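The structure under discussion appears below in the form of structure tokens.
A protein chain is absent from this complex, but the other protein chains hold their places.
On to chain A.
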Amino acid sequence: MASIDVESVGKIYTGGVRAVTDIRLNIADGEFIVLVGPSGCGKSTLLRMIAGLETISEGEVKIGSRVVNNVEPADRDIAMVFQNYALYPHMTVYNNLAYGLKNRGTPKSEIDARVAEAARMLEITQYLDRKPRALSGGQRQRVAMGRAIVRKPAAFLFDEPLSNLDAKLRVSMRGEIKRLQRRLGTTSIYVTHDQLEAMTLADRLVVLNGGQIEQIGAPLEVYHAPASTFVASFIGSPAMNLVKGELHGDRLAIGPAVIGLKGFAPTSGAVTVGVRAEDLRVARADEEALPFRLEYTEELGSQRLIHGAVGDQQVTAAVSPETELASEMRIAVDARRLHFFAADTGKRLPGNVPAEAKLAPAEPVV
């Protein structure tokens, strides 16, 4: 059990490639942190620096209160679960679990007890005598988890541990990882590029882009108040609609359409306007709305996604499956559900409606 502090950490690989820039992150004891971002954004690099598998070019990493920059991976008191599981192919499951303990001179009886306990927790007791190649992907994944658990480390580090599993298994293993982490209370850092996995697992999300932190926050906070257009489009599925607009006082112009904002305009001039698909709805006849030209639909069962254009900009709305469709429609949005970003930098503008307000149920528009 330990807190982890990442202080102004940067990574420059040999050859001069800069992978990570000025990461500051304070992780509380027992917290479940998810690093999420597109491929190549430096998630693994950051995680591997914390693990000690890459040297830290700039800044400091502290585990507990100890600076670990020059501490060997073995002495950092962490355990890591790899994407390809990295099980020792020539050792039985038992020996895979026991290897780290043996290396640390743990007494045999203690090893037996800990392996048995981990195996029971993960329901792999019956496979202890098998070699990894005689296991299914999901079972291997459990063994990899087991290898991390038996060590009782201060922190778990996960690098996309579920991405080799099929969709269904991924969902159930996701739940299991969360359950185990809660039960053991071990500080965890989890890397994924799957935003849904990130949302469901994290106590706090760290959204990375191009080696830098875009936003840190609780999943719903990030969802309801994305700090930038990048986060807005990355977190949530379907991605948040982002369109160019112009604010004139309390009026918002999107292409030829203009709607009133009922006092929720944060600024004036050119902005990028964000709106989640589920916050759009088919407009009543008597309200202000955006003209929507329907292009195609996607059925999700509980919802129907309608894709089309407002002016010349692409927009997707999530509506109920009973909604009547037409090639020309009018869609409306509650002004409080709009997100405003600076047109040039893509940063969220001050004066936006705060996230808590978005969590409240929508009031009927009058």
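Methods note: a contact is a pair of C-beta atoms (placed from the backbone, for glycine too) under 8 Å apart; a residue touches a chain by one contact, two chains touch by 3 or more; residues count from 1.
By definition in this document, contacts and distances are computed from a predicted model.
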Complex member absent from the view - protein name from UniProt, among "sn-glycerol-3-phosphate transport system permease protein UgpA", "Bacillithiol biosynthesis deacetylase BshB2", "ABC-type quaternary amine transporter" or "Xanthine dehydrogenase": "sn-glycerol-3-phosphate transport system permease protein UgpA"
Selected from A:12, A:67, A:86 or A:116 as touching the chain missing from the view: A:86
Hidden-chain contact residue, picked from the options A:2, A:51 or A:275: A:51
Contacting the left-out chain in the complete assembly, out of A:64, A:100 or A:138: A:100
Residues belonging to chain A that touch the chain removed from view: 51-53, 72-74, 78-80, 82, 84, 86-90, 99-100, 103-104, 131, 133, 147, 151
